[in-house]
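Removed from the display is one protein chain of the complex; every other protein chain stays in position.
Let's turn to subunit A:
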Amino acid sequence: MFRLAYKSVKHNPKRLLLTAVAVALGVALVSATLTLTNALSSGFNSLFSEIYGGTDVIVEQVAEEQADGTGSGNEMFAAGESTFDAQDLAAIQAVDGVSGAYGGLQVTATVLAAGFEPTGDLMSSGGPPTQMFNWTGEPDVDRATLIDGAGPAADGEIVLDVDSAPSLGYEIGDSVTVATVDGVTELTLVGTVRFGESNSLQGAVLAYVTESEAHALTGEDGYQQISVLTEDGADNEAVATAINEVLPDGTRAITGEAKAAEQAAELDDILQYIDIFAIAFALIALFVGSYIIVNTFRIIVTQRTREFGLMRAIGVTGRQLRSMILLEAVVIAIVASTIGIIVGYLGALGMSALVEAFSGDLFGTVTLPPDALLWSYALGSLVTLVSALLPAIHASSISPMEALRESATESKKPLKMRNVVGGAITLLGLVGIFVGLYTGVADPYWYVGAGAMALIIGVTLLAAQVLVPLAFGLRDVLTRMFKIDGKLAANNIRREPRRSANTAAALMIGVMLLALVATFTESLKTVVTSQFTQINAELFVLDTQTGVVPQGAMDIITSADGVDYVSSLSINSVEFEGMPESLVAVEAETADAAYDYDNEPDFTELDGGVFIGPDIQDRGVEVGDQVTLTGDADTLTLEVTGLYNTAEDGSFWVEWSTAEQMYEEVGVVQGLVVLDEDADVDEVQADILEQLSAEYPLVALQQPDQLAALANTFIDLILGVISALLGAALIIAILGVANTLLLSVTERTREIGLLRAVGVRKSSIWRMITIESMVMAVFGTVLGMILGVGLGAALVRALEEFGFTTIAIPWIWLIIYTVGAAIAGVVAAIWPAWRASRMDILKAIATDG
């Protein structure tokens, strides 16, 4: 049996070629992703070893679970609080086996490039992120070796890493501009250092200052971390345990090795999400690919009906036939998956080389991890086998009598059964989506996901029925437009509605997801844009370094010419009923005038109380109730005096003065600047920026429409990334169109030969195939757009409480998709049309002799 299957594949490789390419593409996506994340992981692993490997024991604050979600995203490198003091340092120093203990301090600062001109733009902050630490002079602790000049020995001195110094435009002896939370400081560059062995900093700037300078810049007098070196031969684990004995609560000692492993594990958790995200897209691609596989095997089985009938006649059992076809599928799966793995690996190599060229060596050695092999073969084989199953079962039911029949066309079963099943599945899918989106059931994603899946399959089945009258209607139009070529093309689509529908549906899936994302992002853009138009303020103040605008900057802005008032807003973490929540402080008198908040009543009615957001309202808290809120300074019990109605904006809303009682410090996260009536926005903006540039170059000052444009750029970027990831699925779908046509052309060899004999030109044959291809592509795209926009609209509607008020239909994208589909149709037709038009007339019309 295997020999037969193998020979069959070998004998007719062309008809399986595109099927194999489809599988290979999906598999390539899997293997490329896994290879890249593996390389990324190994790259960061070696980074963590460099950071922590030299230190024997690290003493640090025990990381608290990030509570409020307001922290910066880059927790891994962010400066923590300074928990340790000189006494702790001395205590650790005294522990047996410790040869040295060094207090470590990280400074939140940005080294500005030489000649940096602030623009007030949110996106053009000072440059690459800076990691600034105190210099101990101990290489194992500093993780850096002096290359040139000297280490910082006195206040006012700084060293930079060897790559950053020239790229920022500084030489030893130059004055380096450093922006910190409190303003700008000038430090003298006295030397350069190399981080670890190869200075691989993943694009960051590394800087060191003296300990006292670090204390001055941070305004702290302790240490965030203590690095411990042990005596030769000491057991680091034992030393760490001993140190733990003398440490205050909430801190711990851990060996450098263990710390590196801990960080690597944390990163791997994040990378796992990237894997899942990318594999989801690979699965979509393979799902689309499965349509092609089903179609290919169906057509092949039909074309080989006589062959199978003959085999049945000479005594091959139905089961043997079935195994033979499944074996063919296995052969394809193995070959295609192998090619896919290789292509994916090469793609990953290219990608890492590309990234390296632009932003340094982010990746470790790029090797093909075993799980990439496993997943690739597993997914490739599974998809191929499952897809070949139905056609194989069909083949096994072929009767020996079929061998004697004249023509080999798919049996003209009526579509009734298909329609009934398709209708039922479609309905089921719609119900699933409805339940998931609107009834507030638990885990709605499962309902929506399963519903969408059912909808796709249902519509695929129904599409065959739609195609028949559609092609019938199109026949007249196409005949008028393209004469006989158009008529024949329309006939061909109608002839095999199942085949045409499955082919179009493969494209439908990809386009559906595109249209869904486009509808969602378009609506999101509308929401964002309308949010910025609700602002009565002319300017926005934000900080690009820490997220908190320095008070000195606020003072400059408030007193600037043309500024009427600034309404500030602060976001803080608060504890409520044992759970971390967000608390927003507003300047009650001016807030409602500056921005159209979704509150009821106005903030002026706060009256020392608190407004509550939807998630708190959902917990049964009502106006008039008392809530107890804990900040880092004090716990207050406040009366609920109003409501805030947009979800995710904030759980609690209080007056600025209330927040000041609860917190040690209330920083301005966002300032809304309202100008005098006769002031010119551009002038005031330029004027304030000029005043800020000396001391606060990293404060952003932008007009609402500038921010809206920025937000829209981000949204477009997300749309772009997702579209690119769907690219594989779309390419596979287009291959599917080509594949179906290619097999149909083979099937219609004699018909095409006849047309050529009676005088139809090659160009006409070409045009006929192209029209057929375009109709299928555009049909699939239109179906996909209808489903995608529909699902997108349903999704937007379900998110109404998050401020999604309008459903925006991305018309421009829909037009682009349609035009793209037509072009794709032309492209997909190239190979089949080329084959059809150069078909040997004599062979085509040859009868038996």
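Keep this in mind: a residue touches a chain if its C-beta (ideal position, glycine included) is under 8 Å from a C-beta of that chain, and two chains touch if they have at least 3 such contacts; residues count from 1.
Keep this in mind: contacts and distances are computed from a predicted model.
Participant: Looking only at the UniProt record of the hidden chain, which name from "NADH-quinone oxidoreductase subunit C", "ABC transporter ATP-binding protein", "SiaC family regulatory phosphoprotein domain-containing protein" or "Catalase-related peroxidase" is the right one?
Facilitator: Answer from the record: the omitted chain is "ABC transporter ATP-binding protein".
Participant: Of A:V141, A:V159 or A:L488, which one is in contact with the hidden chain?
Facilitator: Of all options in A:V141, A:V159 or A:L488, contact with the hidden chain holds for A:L488.
Participant: Check each of A:L373, A:I393, A:L754 or A:L799 against the chain that is not shown and name the one that touches it.
Facilitator: Candidates A:L373, A:I393, A:L754 or A:L799; residue touching the omitted chain: A:L754.
Participant: For subunit A, which residues touch the unseen chain?
Facilitator: 409, 483-484, 487-488, 491-492, 494-495, 750-751, 754-762, 764, 841-842, 845, 847, 849
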